[in-house]
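Sharing a structure here in C-alpha cells format.
Coming up: subunit A.
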Amino acid sequence: MSLLEVENLRTYFFTPAGIVQAVDGVSFEVDAGESLGIVGESGAGKSVAVKSIMGLIRDPGRIVEGSVRFDGRELTELSEAELRREIRGNEISIVFQDAMSALNPVFTVGSQLEEVIVENTDRSPSAARERAIELLDDVGIPNPDRRIDEYPHQYSGGMQQRAMIAMALACDPRLIIADEPTTALDVTIQAGILELFDEIQETHDTSIVYVTHDLGVVREVCDRVSVMYLGRVVESAPYEELYRYPKHPYTQSLLNSVVTPDEILDEINPIGGTMPSAVSPPSGCRFRTRCPEAVEECVHVTPRARQVGDSHTAACLLYDESNSHEEPTLREITNQTND
Partner candidate 1 sequence: MGLLRYTIRRLLQLIPVLFGIVTLTFVMMHALPGDPVRLWLGTEPGQELADELIEAHGFDRPMHEQYVDYLVRLAQGDLGHSFVYNRPVVDLMWERMEPTLVVMGLSYLVALPVALGLGIYGAARHNRAGDHVSRFAGLAGISTPNFWLALMMIYMFSYNFGLLPATGYTSPFVDPVEAAVLLIMPVLTLATAQTALLMRMTRSSMIEEMREDYVETARAYGIPERKILLRHSFRNALLPLVTIVGLQVSTLLGGSVIVEEIFAIPGLGRLFFDSVIEQDYSVAVGVTLFFSTLFLIGVVLTDIAYAYIDPRIKYD
Partner candidate 2 sequence: MTDNLNQSHLDRRRFVKSMAAAGSVGLFAGCVGSDPEESEDGGVFVIATTDEVETFDPRQNQLAWYSSAAHYLFDSLLLQSPDGSEFEPHLAVDHPEEIDETTYVVEIRDDVEFHDDWGQLTAEDVEYSINWVLDPDNASPNQSNVAYIDEAEATGEFEVTLHLEYPSGLMDRSLAHMNAAPIVCKEAAEEMGDEEFGQNPVGSGPFKLENHDPSSSVELVANADYFLGEPILEGLEYRIIPEAEVGYVNLAQGDLHQSGVTEELLGEAEEDDDIDTYQLSNMDFQGFILNSLEGPFTDVRAREAVHHLIDYDEVLDAAAGSLAGRNWGHMPQETVDAWDFPADEWEENYYPEQDHDRAVELFEEAGVGTDFEVDLVMTAGEANEGRSLVLQNEFEEVGIDCDIREISTGDWLEALNQADYDITTYGWGGNDDPDGYYYHMFRDLQNDEGGMDDDVVGHSSIGYLYEGSRERGDDDVLEDLDRLDDLVREAQATVAQEERREYYVEAAEIVLSLYPVIGVYSAESVTGVHTNVQNYEPSEFGEQEAFNHWQEASIDE
C-alpha cells in the first residue's frame, strides 16, 4: 500500500462564470520515501490537485468526487477539525510557491514557526523556540538565533523559502508537498533549495510531491513524474523513462520546448495556442485543440490511461490498439500508474 493514493479526484470551482473543472479525474500514488513530480502548464490544475489532498480547497471550490487515502485513511471523509489536528502540519505539510506572501508579514519568522510547533506538538513555547532555531539552522539559515526574531520582509527570497521549508519540517511530516517552491527564485538560489529538498528526503526519509511547470527541476528531485493537462493526468512515468520516451503528444511538446535540460524557462508555452478554459474544456481529449496529432476521433472519445511501457501510462488514442470505448475501471488506472 502506498503512503498516498489519489483516485479519480475531481475538484470543481463554482463561479458565476461557470463551473471550473480545475481537477477532473486525477489519480496518482506516492510511496513512502518516494518523490513524485507533477508537471504541467499553469492552469493545468496541479496546485488544486495537491491542495485537494490536504483539504485546502475553499469556497467556491469543492472536491466533488474521488478519494484521497493517506496511510490508509480516507482524507476526504475527515472533518475540518480532524484534518487540522491529525493531518495538516504533522503528517502532511506544504511549501508554497511564493514564500514572501505565504508567510504572514506582520509576525516574525520565529513566532510563525513556533506557532506551528506549539499547535501540532505538545512542546512548550520555550521548547518550541529552541526547536525553531534548530530548524532554521537545519535549512541553512545563518545566525538562526538572531534571525528568528526578524520579519519575513527582512529575509531574502531564498531565505524566505528556506524558512518556509523549516516550517514544513517542523513536525516531521511523512509527506511534504512542494508547490512550485522555486519558481519565484533566481537560478542560483533555486539550486540551493532543490539540494535542500534532496537532503531532506534523504535524511528524513520523507515523501515529496513536487509540483512544477519545469521539467528541468523535476529531474533534480523526482523519482517519478505525472504530467497534467487541463485538469487531467495525461502521462505518468519514472523520470528517466519519461524523458527518453515521452508518449503523449503533450509531453513531447513539453520536452521539445526545453532547450537544454538545465535551462529554466519562466513560463513554458511550448505549443501553439493557449490552454482552453477549464470552464468549457474541449470534448473528448482535452489536448486535441492544440495537438499536432489530433484526429476526428479525438473530439468524441475521452482517452483513458493506457499502459505504454514499464510503469508508464499515457492517455492518448494513439496508443489504443483496440480503440474501444470501454470504460477503464478505476482499478486499472490505479494499477497502470502504480507500477
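A word on the picks: all candidates are chains of the complex that A comes from, given by their letters.
Here is the rule we use: a contact is a pair of C-beta atoms (placed from the backbone, for glycine too) under 8 Å apart; a residue touches a chain by one contact, two chains touch by 3 or more; residues count from 1.
Quantities reported herein were computed from a predicted structural model and do not represent experimental measurements.
Q: Just give the number of the candidate touching subunit A here, out of 1 or 2, all from the same complex.
A: 1
Q: Under the touch definition given earlier, write down the residues of subunit A that touch candidate 1 in their complex.
A: These residues of subunit A touch candidate 1: 51, 54, 56, 59, 80, 83-85, 87-90, 93-94, 96, 98, 101-108, 115-116, 119-120, 151, 153, 164, 167, 170.
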